[in-house]
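A selection of the complex's chains, in situ.
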Amino acid sequence: MVGVGLIGTGFMGKCHAIAWNAVSAVFPQADRPRLVHLGEANAELASRKGVEFGFEKASGDWRAVVNDPEVDVVSITTPNQFHPEMAIAALAAGKHVWCEKPMAPAFADAQAMTEAARRSGRIAALGYNYIQSPAIRHIGTLLAEGVIGDLNHLRIEMDEDFMADPDALFGWKHEKSSGYGALDDFAVHPLSLVAVLFGRVSRVICDMARPYAERRTAGGNSRAVETHDIASVLMRLENGMSGTLQVNRSAWGRKGRIAVQIFGSKGSILFDQERFNEFQLYVTSDRPAEQGYRTILVGPQHTPYGDFVPAPGHGLGFNDLKIVECRELLAAIRGDRDTRLIDFDDGLEIERTVHAMARSFEQERWVDVR
Amino acid sequence: MVGVGLIGTGFMGKCHAIAWNAVSAVFPQADRPRLVHLGEANAELASRKGVEFGFEKASGDWRAVVNDPEVDVVSITTPNQFHPEMAIAALAAGKHVWCEKPMAPAFADAQAMTEAARRSGRIAALGYNYIQSPAIRHIGTLLAEGVIGDLNHLRIEMDEDFMADPDALFGWKHEKSSGYGALDDFAVHPLSLVAVLFGRVSRVICDMARPYAERRTAGGNSRAVETHDIASVLMRLENGMSGTLQVNRSAWGRKGRIAVQIFGSKGSILFDQERFNEFQLYVTSDRPAEQGYRTILVGPQHTPYGDFVPAPGHGLGFNDLKIVECRELLAAIRGDRDTRLIDFDDGLEIERTVHAMARSFEQERWVDVR
Amino acid sequence: MVGVGLIGTGFMGKCHAIAWNAVSAVFPQADRPRLVHLGEANAELASRKGVEFGFEKASGDWRAVVNDPEVDVVSITTPNQFHPEMAIAALAAGKHVWCEKPMAPAFADAQAMTEAARRSGRIAALGYNYIQSPAIRHIGTLLAEGVIGDLNHLRIEMDEDFMADPDALFGWKHEKSSGYGALDDFAVHPLSLVAVLFGRVSRVICDMARPYAERRTAGGNSRAVETHDIASVLMRLENGMSGTLQVNRSAWGRKGRIAVQIFGSKGSILFDQERFNEFQLYVTSDRPAEQGYRTILVGPQHTPYGDFVPAPGHGLGFNDLKIVECRELLAAIRGDRDTRLIDFDDGLEIERTVHAMARSFEQERWVDVR
């Protein structure tokens, strides 16, 4: 029985908690994990959340979780800047680590985390949940089977509108210290899809933009925005494909869009995370007069949908993707070497690509990722 | 702490199990239930599922669950014909009951269950999960607010294709003893939406059809199909609306469709369960040149989406609806009188309507429901 | 060279005029018609429209058109009540007739028109333009080829919102003398599609409804509405299919919707006139994990799209359908016996069905069409 520690109880902390609670009911083959120790910023909050989330113990100090001998794996769901210290400490304590993405604001920290993971011999996985959906998995299968032929072009966009209100006050996400902007917040997600579907990015050139040059502060003044809500990238992949990647966190009307267009010599595939229970396939093997994009609703034929619902077209939810990820993590901990996870090595490559994009913007030129 | 018993571990049994496991992590206000006793057809299966689903005890006899003094509420997820005996026994033992729908093949049995529930003073809820989605709840709010004005017309369709294959063998669902066909399988679902959004149906006339008159049997012969995969109904509601209800379990291409069209004097609303994380609203208060159906993605503004995910447009899944239902049930057990549940009384009205539809088909005439 | 007369210059009159002007440029095989004589209610309007529409002569009396020896074919686009007299006179004068639908408010008049057409030996065609679209034609081909197998069920809806405003004043369409309401206005259109795709309707039962019981008059009083904006019909076809037909001219948000759902033993087809440059096809011959509705954009493979545009997906317009119809009419006049037209005989059958629907509502029972 795997002992679980959880640090953080915000958006992703709750998402991990739901996954740890539900994973065994969904995936019968999984060992039922034991929810051992929850850590939060203070004892009172930890205690309250510990009850809600079903953990046996709760502490106001994350180190108590990391060092608990009954804990085998630690979920790290705190803000990004805390990931390095926590992950490295957990790995040093011999724990498996399940850390939310991105790894860290600074590339050097992500490198240090990766080093720690390599040294530890433990499972060190990142929370890239979008790669787990049945649609994305089946798209991967179709690409591998050559159903749309030789791949030649990719377009991928990720857009939300949580920064779109010009009247929202200046906040920490507008400060340079928070990173580049949309590039950190969003680009890692489409790049996780690129990683599992196509492999590595080789060259990039990026443009960034600020929809709003200034924002009002809580004090009533105006302050220049230092990050960029929009980034647009031309890119080349190592597999020879050309493509573009675009992200925008000020895109009014978009809520959770990750739109993917994949073109091959025999067809094409479309996907949008806002309707992630379906995808679209166009194949030239259909009779010409009846060629068209098929809207395919995910169902039991698309792994692992059937573990959630035996009937097609009933739909998985965002939290279900984390349950799938949790199952993969448990399998990896059990020794299964064929799991679908983005580990720290893969994650470092994603962050390397993001930093290359930022560099190409600053230098106004094409940049090689490696 | 509420003690939970679960009878049945199939499609709906697993769905209940996931809900019981996850409800407290999702809804912090809920008491964390204690998973006490699981019942299945035999001890071995019960034992295995008990471990997977996290129950303390497991029995091959459902009566052990119903009579377990540590059990406060019993989930009944067995085939419909077993509902009456189990539900009545559980209520007689002083337990709250959470029973899957429809109540029973025979109306008299459903009446007996309702009687038992009234006598018991316990919570007796049915598993009508589609009424729980944030979209349907928000549609209810919009209707109550008069956003689309006075309601005048309703169209509702429920279609799947699990019976559509003409080469599938004759099975028990093709025998008259299983009921009317699509009317039993499906009509109760749209009628549950009608119940929460519009109230009671007053008059109906129904037509039924068999796409395939015969099917091959396992033995190689051919046998006449006795049930109807298709039913189409004209109806009048007590609130004065006219409408239609159509169901088809042989509708190739449809996987989990429940398409609703609601027309009022100031606008209209569209919904389809296959994309239940969105709905469409047309209002005449928009400027004429920009009137159009808005595709609204559910988000934290639509209760109780925000308890699952704080960001809009990320999507709930089918199983999440059962978690919402579970929360409502727990609230009702705690004494909350303002919960959204279809109890045995409401459920009986739904079944009365279904039987009136069947009668109108047999008699080829309009039939009053009451 | 075919000499053309046109009576009426409203919505449909203009549509005919565009068609007569453009048909030869679109369809090279067509004889270039000569636009001879335009008739309107008065000489001044006739004269002005004659110039705009390119007619050689113009008269304030329709009889001058009908009796013009240079006129070979007469387009009749006046209000429905004038159709019988004009069509019968034109046929008697030895002209071919192209008359807008429906034929006439009274069934007896439609019968008289049909009799006149039979006696005349001339082409007598009705303006059922929706049957001419490349999508509907290709759907017909697919059905004939058996691509979706044996047909078993049909749903068809036609909805617009031009009557939806409760504050619009009482008008002639609310008077009983105008007919039944939506049934006359709309039902003939879906029935024209039924005629070309499936054949005859055998039995019906209809319900009708009034969204607004009264309307204000121009004089400031209130008056009871005598027609029905909504009609819903259960029906059986002679080919054995079951189905429903629904029409609503008070359906806020719907502008030109004619939604068709066709179910067969091997697939299904969807179509909506609001997006008539595409249709959807689901076939079970696709690999199970990739079955889904294909959205097929019409293109040169779908007759007669290629006569308008050589590139696929560029789209035809509403007026283009009338150009196609015009081409069919010219071919019929030239003696081609294999044209796609709804003649007076076919049209009479459609009107017979509408009247049977109305009767079934009044008598609250199933009615046989013949």
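Per-chain numbering from 1; labels A, B and C assigned in written order.
Quick note on the criterion: a residue touches a chain if its C-beta (ideal position, glycine included) is under 8 Å from a C-beta of that chain, and two chains touch if they have at least 3 such contacts.
The model shown is predicted, which means the values in this text are computed figures rather than measured ones.
What's in place is 3 chains of the same protein, and the file's complete complex has 4 copies in all.
What we mean here is this: only the chains that are shown with their structure count from here on.
Distances from each chain's CA mean to the overall CA mean are smallest for chain B. Between the two copies, chain B and chain C, the Cα superposition rotates by 180°, quoted to the nearest 5.
Counting the residue numbers used at the interface between chain A and chain C, over half appear in both copies, so the two copies meet with largely the same residues. Centroids built from CA atoms put chain C at 41 Å from chain B. Taking the mean of the C-alpha atoms as each chain's centre, chain A and chain C sit 53 Å apart. Among the residues of chain C, those touching two or more other chains are numbered 291-293. Residues of chain C touching chain B in their complex: 148-150, 152-153, 155, 157, 164-166, 205, 207, 209, 211-212, 230, 232, 234, 236, 242-244, 246, 248, 250-254, 263-268, 270, 282, 284, 291-293, 364-366. Those residues of chain A whose C-beta lies close enough to touch chain C in the complex are 138, 142, 147, 278, 280-281, 286, 288-297, 301-302. Against chain B, the residues of chain A that register as touching in their complex are 11, 14-15, 17-18, 21-22, 24-26, 28, 32, 48-49, 51-54, 160, 162, 254-257, 274-277, 297, 299, 308-320.
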